[in-house]
Structures are given as C-alpha cells and as structure tokens.
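My questions will all concern the structure given below.
Apart from one protein chain that is not included, each protein chain of the complex appears where it belongs.
Each chain carries a letter (A and B) given by its place in the written order, and its residues are counted from 1.
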Amino acid sequence: MRMSRTTLSLAGAAGTLALTLAAASSARAEGKSLTMCWAAWDPANALVELDKDFTKETGIEMKHEFVPWTSYADHFINLLNSRSSECDLIIGDSQWIGGAAENKWYIKLNDFFDKNKISMDTFLPATVVGYAEWPKNTPNYWGLPAMADAVGWTYRKDWFAKPELRAEFKAKYNRELEPPTTWDELIEVSKFFTGKEIDGKKVYGSYIFTERGSEGITMGVTNAMYNYGFDYMDPEKPYHMTGIVNSAGAAKGMDVYKELFTCCQPPGLTNAYMQEGLDAFKSGEVAMQMNWYAFFPGLAKDPNVGGDKIGFFMNPKGPTGQFSQLGGQGLSVVAASKNVDDALLYVKWFAQPEVQQKWTDLGGASASKAVLLSDAYKKSAPYAPSFVETMGIVKDFWAEPLYVPLLLDMQNRVHDYVVANKGTSQEALDALVKDWKKVFKQEGKDPS
Amino acid sequence: MNGTNATSTLVDRRAAVRTAPPVARRVRGMSDRAIAWLFILPTMVLLLAINIFPLIWAIRLSFTGLMANLPNPARFIGIDNYVDILTDEDLWTNFQITAHFVFWTIALQVVIGLGLALLINHKFRGHSFWTTVILLPMMLSPAVVGNFWTLLFQPQIGPFNYLVGFFTGIAPSSFTMIGSVALAPWTIVLVNTWMWTPYVMLICLAGLRSIPDYIYEAAEVDRASSLRQFWSITLPMVLPFLMLAVLFQAIQAFVMFDLVNLLTSGGPGSVTELVSITLKRAAFEKWETGYASALAVILFVTIFGAANVYVRALNWVKQQ
Partner (left out) sequence: MSAAPSPRPFSEPSPLARRLAAVVVVLYAVVAILPLAWIGATAFKSQADAIAYPPKVFFTPTLEGFVDLFTVQTHQPHDFIAKLPPPQTWYEKIARDRDMVIAGPSRVVERFLNSLIIGFGSTILATFLGTLAAYAFSRFRVPLADDLLFFILSTRMMPPIAVAVPIYMMYRWLGLYDTRIGMILLYTAVNVSLAVWLLKGFIDEIPREYEEAALVDGYTRLQAFRKVVLPQAVTGIAATAIFCLIFSWNEYAFNLLLTSSDAQTMPPFIPFIIGEGGQNWPAVAAGTSLFLLPIVIFTIALRKHLLRGITFGAVRK
C-alpha cells in the first residue's frame, strides 16, 4: 500500500482540523431559546407540536432533547448531577423527585405557584403527590404535573367477539369471554388464547413487561404484587419493610406474574418493555397487552388493530385490592439553567387550562382535573373512562434520592425469579429486603 | 527479520535492545540521548497520566466507601470493600460465569481457527479472497455487533431460529437463544467465537506458513505418515503462535463488556452477567465507587498475574 506524500499531508491536515474543531467551543445560537428535555416517545412528539404555540406567543424558540427510555434515567440523572445547563426545562420521571429535591436539581416552585395563582388543587391528587411533592404528602412542590400515566391493558375486541371463541370459552369456564377484572380471570383468559391460530398466525394470550436493564419488569410485576398484599413499608413506621415487602401475599403476587409469563408470553420476549409490547400487539401476536396509557391514543388510531378492533381495561384486581403502577412525569425547571425566568414563563403558560386541554387533544395526557374529569373527556376516547378511574388507584415506586439502587435491586431479584427461574419468590423477596436495608443504611435512614 | 522468529519480539524483550547503538553518541545538532528522551517522553507522560495515575487513584478509592453521585467526601473504611467482594456469593457466581465463557470461547476458537488455517493452507483457488471475508467479523465494533445479533436471535422475527429449524426440524418458536437460562451462556460463547475465530485462524496461518518446506521433505523421506507429520511437526511449530493467540483472546474475553452487555444485558436474570457487567453496574448505576474500585483492582491483579505466568509458559514452549 503506497501512499504519496500529498495523501499523508492531507490526512495530517484533516486530523489537525479535527483537533481544532474539538477544541473550539460550540457557539451559542442567537436569540432566546429554551431546551426541553424528556424521553423519546409518542407524547414527546405531541409536545413538539404543542410548543409551537408557545413560540408563537412569546417568540422564544423551543428546542427539544429526547432520549430513549432505556437510557432516559441514566442520561438525565447524570446531567442533573453534574449541574449541566444543557436542559432548561425537564419533564423528569416521578422517581427522581426525591433526589431532585434533596440535591437541589430543580427549582422549588411554591413561591412561583403562589405568585401566579397556580393551584395544585386543579390537578388530580395522585399526580400532585407523585410528580411534584417531596417529601411525599407535604406541600413542597418541585414540579408541575405534566403527563399523567399509569399501567393499563389493551385487548383485541374483535377476537373476544368471535362467536366460536366465545362458545368455546363459555363451555370451558362457564362464564362469558369478557375482559378480565381479576388476576385469576386474566390468567384464565390468557391461557385460553395461547396457542390458538387466529388470522393464520399462532397467537399468545398476553404480553407483560420483562425488561431487565432499566425498570421494565418492576413496572410490570408491581401491578400484580400490589393487589396481592405487597407494599413498600409500614405506613406507621417509615422504612420498616420486613414482613411487608416479603409478606406471603407479596410472594404470591410475584408467583402470579411468573405464571402469566411462563404460560402466555410470546417467545423471545424475555427482556422486553414498551415498544416490544406495541409491536407484539400491532402485529397480531397477542390477545392482551400490558402497557402505559400514554400509548393508547396511538394504538386506538392504529390502522391494523385500532378502531373497533381494540378495547381497554384497567389493571385487574387481586384479593387485597386494586392498584395500578403509576407512571407519568412532572415538568420542572432545572436549577442550573441559564434561562430560569423564561423557563418559569413556560411553566406558567403550560399550566393554563386551554393549553392543558390542547395537550391532551394532541396526544399528551394532562393531569388537570378540568380536563380529565370532564364529561367531554370521558366520551372522547374509548380508553378515557378506564384511564380516569385508574388514576384514582395508582401506587408509585420509591422516589427516594437513592431510588436507583433500590430499583436495580428489585430488577435483579424479580428477573432472576420470574425469567431465570432462580429460587422461589419468597427467597427473592427476602433477599430484596436485605438489599434494600443496605441501601437505606447508606442513605442514613434506619431501616428494619 | 522474517517470520521464523517472529514471536520473539513480544516475549523475548531483550532482542529489541541488543541491536541498537549506544545512546550517548554525539552527532551534529541535538545529541542522540536528548532526542531519544524528547521522543519517548510525551508518550510516557500520556500513559502515566491516563493509565497509572488513575490506577493509583483507584487503589486509593478502593479503601473508601465513596459513592460518586453523592456530595459526601470519601470515608476511609479499610479493607471492607475487599472483604465484601471476597465473601459475596453472587460475585463468585459471576466469576464462574466469566470463566465458563472464557474457557469455551477459547476452546472453540482454537479448534475452528486452527482447522480453518489448515484448510486454507491447502491454497485452493480464491483462498485469499475467502480469507478476507472470514476476517470481517473481527474488525467490527463488538457493541454494534451485539446489538444487531439481538434481532437475529429473535425467535419470531429473526432468521437464526428459522435457519436452525430449517436444518433440524425444531420449531423456531420453541426455543430462544438469548432468553433462556440454559441457552444464553452458550449464545454469548457462540457470538464471541464467531467474532474472534478469524483472529486465531490468521495467527495459525502465519505459524503454518513459517514452517519451512525442508522439514516436511525430510519427514517424507523418513516415510512419516500425514498424521505423524501433523503431530510432531505442524503442531509443535504452530504451538507458540497458537499460545500467543490464546493469550490475547483470553484477556479479551475476560474483560469483555460491549458484546455481552448489548446482547443479553447479563440476562436472563444474571445468567450471563460477566464480571465486567457487574463492575459496570456497581460503578455506574449504583455508584458504589469504592466497592467498584476494589473490584477493578482485583481484576487488574488477576489479569497481570495470569498473563505473567502464561508468558513464562510461552517462553518455555518456545525453547522446546
């Protein structure tokens, strides 16, 4: 391979140029702008549309930084930790609130709300507690509820309506084929559909979250465990977990989730979260799908499985109650931002009732009572009634500053048992209590 | 220098020095000694700054309970981290998983690599073209490769299961390579072997080509059978090359992170959680910086120790 002198000098020049480019600082764009940070999904695209109104009204350009869910927490928590000014506004996950408050990542909004007459009473209480408050259940607000979300279920209405299937089901289980209302029914219906040939394809009963890396399987399993007796700690005695996290009911809940995974999950989906569920449902692979309500507007409009073919139901209940895992995020102002005043202006604009309504219309999910509790909303979409009801029964994961190790430990223990068949559910939960005690000790709390 | 004594440059360190003239010769302009130091110093400084200084820092950190995402300063906790590591059953399992991975991928690479080298050495028409084709996988980014193999292994939509089904009659959706506890450890072995067998093959090929003709001609005169020739000529002369390849590949497999992280994320459960993945999680997800530093130090020591022993063995083999 012979290279002429000229080529070598050209390469040298290219390299020097590269080094210079790297060393040069990036120029700031002219004119006012705000950078909004969130996760990359359908509602984020809706936000881009919504923000055009803000730009029209105020002349401030809205830039968006969206990161995929699998790296959303890693990426932004890193950013916030290093006090970067990259984001002015951030729609952060409900879990981050503890860390954000204690490490002063966000600006506390109480004064701002008072001055601008923004009342938290206009939002659903669960969203205020979940997306804005730290410590929980105290009036200290670090965000404005922006995206109300929880886990719900979709099902193939057209399959449930097929007469042959209805007859077969009735004969077998002595009741009508309807969307399940309890987890026992959910398992029955799932098993019923698994293995059948519908529209020329082998189908499976249900799709549930199994993702290992970030939060997927935890966000799924809690929907079973909450309803069988699992809770995070004794409400009377903070950080007292023994006997509550690893109660017999909690173990049973995990067993139920594992049963659903083993019998009815499509093959290969052992590390799957939101998108794979959508793919499985849209391609006609499953009869029922667990996913976030945030995706339901898109599904309802889907050309393959939307319209009349799709139905929605709330997370089924269990022996001890009916809860659904809370999702959703709140809008916060990053303390390290260089455009705090403009960012607050955006918050004020976003909180307006008209904007909240348009937000929902475009595909977001406002947490405002005025929007969600209106009659118009209930009739606006097939998932609306169950969504409103679900937002009344939500429960959230830890939002402690050290929530990440807590979450990772649960991801580890749950995935080990549910997917990798390691040990028993009781053993997994006992180990989890040990893990969590260790984390809380590091935080300086007194766990038991 | 031709290829016959080729491995000596790496392991017989003295050879490099023996042929150079003394440094302190004065010629016009800057003295040789000055030039030598001027030329070597920047490299050394860079390596000290980016490799040695952090290593020392890591050793210091390993004796603290620092968590890098909290503002609290590091507390000295002595050897607590090391004790934690050495008594952690789960971590011991991770080491076993790593050992299983390293052993099997090396074994397969050696067998397939050597086999391919022997076949290519028949020098059939077009063999250099096909050699280049086989070499492609090892030049790719392991992370990117790991990622697209997840698509290939999807039971429903990926071609791998269908190909297996096509040739063996097993239903494609009845098994999953990266999702099953039994198969996942073999899957990572499979993909790593696919990627790195060309490496071993190339080195063995060099070894085979360095064996001079006359040795075989002499063996022919002595009427040695092909098998005998292979056993007593080919294999011993290829062995140093093979051992070199094994050294590089073993280190590479032991510290493997990219490929497995993207292929299985250590799952299902922790069935393919190599030590490097455990380290990454401890350091960059749980932010247990002190603990992770201790684990890092243990890994350094393990690799250096094993490599040293191995290089001695390799030197011994070369003497034979």
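We adopt the following convention: contacts are C-beta pairs under 8 Å (C-beta built on N, C-alpha and C of every residue); 3 or more make two chains touch, one makes a residue touch a chain.
Remember, predicted model here, so these are calculated numbers, not experimental data.
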Selected from B:76, B:92 or B:130 as touching the chain missing from the view: B:130
Residue among B:46, B:86, B:107 or B:170 that touches the chain left out of view: B:46
Of A:79, A:208 or A:305, the residue in touch with the unshown chain: A:79
Positions on subunit B contacted by the hidden chain, ascending: 1-3, 6-7, 9-11, 13-14, 16-17, 19-23, 27-30, 32-33, 35-40, 42-44, 46-47, 49-51, 53-55, 57-58, 61, 68, 112, 116, 118-128, 130-144, 147-149, 151-152, 156-159, 162, 172, 194, 199, 202-203, 205-206, 208-209, 211-213, 215-216, 220, 226, 229-230, 233-234, 241, 244-245, 248, 251, 254-255, 257-258, 262, 276, 279-280, 283-284, 289, 292-293, 295-297, 299-300, 303-304, 307
Contacts of subunit A with the absent chain, listed as residue ranges: 1-3, 5, 8, 11-12, 14-16, 18-19, 21-23, 26, 40-42, 45-46, 48-49, 65, 67-71, 75, 78-79, 82, 84, 86, 201, 273-276, 278-279, 283, 285, 295, 298, 301, 363
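Heads up, the rule we're going with is that only the chains that are shown with their structure count from here on.
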Whole-Å gap separating subunit A and subunit B, where each centre is the average of the chain's CA atoms: 39
Subunit A contact footprint on subunit B (complex, rising order): 67, 69, 71, 153-156, 158, 173-176, 178-181, 264-271, 281, 284-288
Residue ranges of subunit A touching subunit B (in the complex, touch as defined): 74, 77, 81, 103, 202, 212-213, 266-271, 285, 404-405, 408, 412, 415-417, 419-422, 442
